[in-house]
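Not every chain is included here, but those present sit where they belong.
Read from first to last, the chains carry the letters A, B and C; within each, the first residue is number 1.
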Amino acid sequence: DFLQALDEIKPAFGIDNTNLSNSLRGGFYQYGERFDELYKTGINFINEIRNSKNTPLLSVLLEGKNGSGKTALAAKFALESRFPFVKLISPENFVGYSEQGKISAIVKIFDDAYKSPLSLIVLDDIERLIEFIHIGPRFSNAILQTLLVLIKKKPNNADRKLMIIGTTSMRSILQEMEVVDCFNVCLNVPSIRSKSEMASVLSNFKASSQEVNKITKELFELEDIVASGGIPIKNMVLSIELALQNSSSGQIEHQAFMESLKAVHHY
Amino acid sequence: DFLQALDEIKPAFGIDNTNLSNSLRGGFYQYGERFDELYKTGINFINEIRNSKNTPLLSVLLEGKNGSGKTALAAKFALESRFPFVKLISPENFVGYSEQGKISAIVKIFDDAYKSPLSLIVLDDIERLIEFIHIGPRFSNAILQTLLVLIKKKPNNADRKLMIIGTTSMRSILQEMEVVDCFNVCLNVPSIRSKSEMASVLSNFKASSQEVNKITKELFELEDIVASGGIPIKNMVLSIELALQNSSSGQIEHQAFMESLKAVHHY
Amino acid sequence: DFLQALDEIKPAFGIDNTNLSNSLRGGFYQYGERFDELYKTGINFINEIRNSKNTPLLSVLLEGKNGSGKTALAAKFALESRFPFVKLISPENFVGYSEQGKISAIVKIFDDAYKSPLSLIVLDDIERLIEFIHIGPRFSNAILQTLLVLIKKKPNNADRKLMIIGTTSMRSILQEMEVVDCFNVCLNVPSIRSKSEMASVLSNFKASSQEVNKITKELFELEDIVASGGIPIKNMVLSIELALQNSSSGQIEHQAFMESLKAVHHY
């Protein structure tokens, strides 16, 4: 009927500011080259869909270790895009929802997106959205199937475009589940690995260069960290803050930092 | 009663134009001999059921890699058939449906088809229709069983004929599930493999013959691509478009194309 | 109450003509000795239960490859029996039914049968009735258990007799499921195997004897077909029809037939 027709025409502008900003409360540090390159690639894709005529759909998956900054990065991209419709689909918004409730909520957001000329949806923590757990393994096949279709579905209307940014800490699982193949592109979000990256992050906090040197040196000697591909930025920032809290000087002290890091890194 | 009787007699003409055309938005390129042969075979089957008196049911399964063009090809056949009843059954139309809801919708379309003298139904992405996932494996047995019966069920009425075109990227799974055997015929949809096929696709876009030569040469040197049976046409077209977007000259540049391809092909 | 009592007494005569005839739309060819013997055995059992006083229940299972003609043969027996109550229980009639819906429909038909002095029920495609699939394996245990009991249950009333004809393409599965043992007798429905059988089938269509000779000779050279026990009659007939359609002469041509057969036989 008429109202429904109206509803379908009405563009659903709207940006999910509160949730997106909340994901960035821990700050956003440009810690070196590897970061810059990743950031540029993402911005590139955003521009491509904005300008392209023949690409109604572009989907990018950000994958990396727990705490490597995937959610913050996706939120950053979403805010920077300045697309008229931007939404974060996060498991945190679905706590206590039934399976069907989650599906309806997700479908609703995509349907809204199809009404805007240019939309961006963040699918955060896909393994958690589908309620995956290794033991079993168990997961919601209904949510998974919904995502498998939505990630590949072009807006029906010829003048609508949609960008999807997914995040996951379980690349290999999503690969097995054919989710990775549904995305056009897959990018790795790295951990803090080199001395210069570590120093770069520390430079955002009060610390004497001497202490910074000691820290980067010691970190680098921890085989565990090098072997496992580095320290996720989230762990790094929390350790700094715990160290600052324990510090009498108000500056990061090398020993306090190392202790915090060990507790936070579950040694 | 009378109304129901009427309902059963009333032919249900109708063609699913919007959905079918949407599947062809990425264009439809005749990229060489292998394509021509496949296309001719399909058109042949369409003519056979149109003209035959003793074949009330003919079913063809199109199988091939992700993005090889199965959906577009099935849509093409459906539109070309000009049968009075043509429908696309696609998982994209069932997002958020319950299992029972999907089954009812599918059964409804087949029931409508049985009322038309000549009908064509596309069962797109059968593994997704049955919500299949390798892990487990899990799938909707209820939907699968419905399809297993519908694919083999002849119209009751002696003067009604039905053609079914299925598509799948998981031939071996559907084989195990006895779906392949339900189809009368199974055809492979190939990827772009030879240099001439690649050049043929590229010829639809702005590109100097020099760049085209470089591209086909380099592509051919990628062992991965040859070994895996070629590049699906969907990936090829998206890579071209991303490359064009990044190009200052407005023409495909060889390096930009190779980079886009690598991102899109998940290297 | 009174009405129910009436209902229980009232004989439920009725023959399922439409469905049974539909199963025979592809014709019924007497292709040789092996066919004749099988046919006679079936007719014998029908006569035995018709005439016997002490056998209230007789059940026969027809098993054979896909398309070997089990459904058509069962329908033929049912129509030939001329019993006052004859019903076909086929998965095609239960598309979209719930598990409980199927069970009720099946039970209802048996209850009706028990009210007729002489009844015949065809349980067609038992693996499909119980929604069996190898992967898992999965099936409806509720429907299976219902069948396991119904196949062995004698009519309560001393002057009622029931014949059950089952069909299946999965003998070994039904054996594991104890269904085969529930039947009193199990008969194999063969495929077309010898040259004379092939020629006999072809003789029902327009074809020069020369072409027939070429076909039977070539067929016999296909190791695959001999090894796999022959060509199911359904595949044979469809191949003939496709070949006729492609023929300019209006007669079966040897090459066209072989090509159709290969497509239909999933080589």
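Convention: a contact is a pair of C-beta atoms (placed from the backbone, for glycine too) under 8 Å apart; a residue touches a chain by one contact, two chains touch by 3 or more.
What you see is a predicted model; the values in this text were computed from it and never measured.
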Full count of same-sequence chains in the assembly - 3 placed in this view: 6
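Following the convention adopted for this analysis, only the chains that are shown with their structure count from here on.
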Averaged-CA centre spacing for the pair subunit B and subunit A, given as whole angstrom: 34
Of all residues in subunit B, those that touch subunit C in their complex: 44, 48, 51-52, 54-56, 100, 103-104, 107, 110, 137, 139, 141-142, 144-146, 148-150, 153-154, 156, 158, 176-178, 180-181, 184-186
Residue ranges of subunit C in contact with subunit B within the complex: 18, 22, 25-26, 66, 91-92, 95-96, 98, 128, 131, 133-136, 138, 238, 241-242, 245-246, 263-264, 266
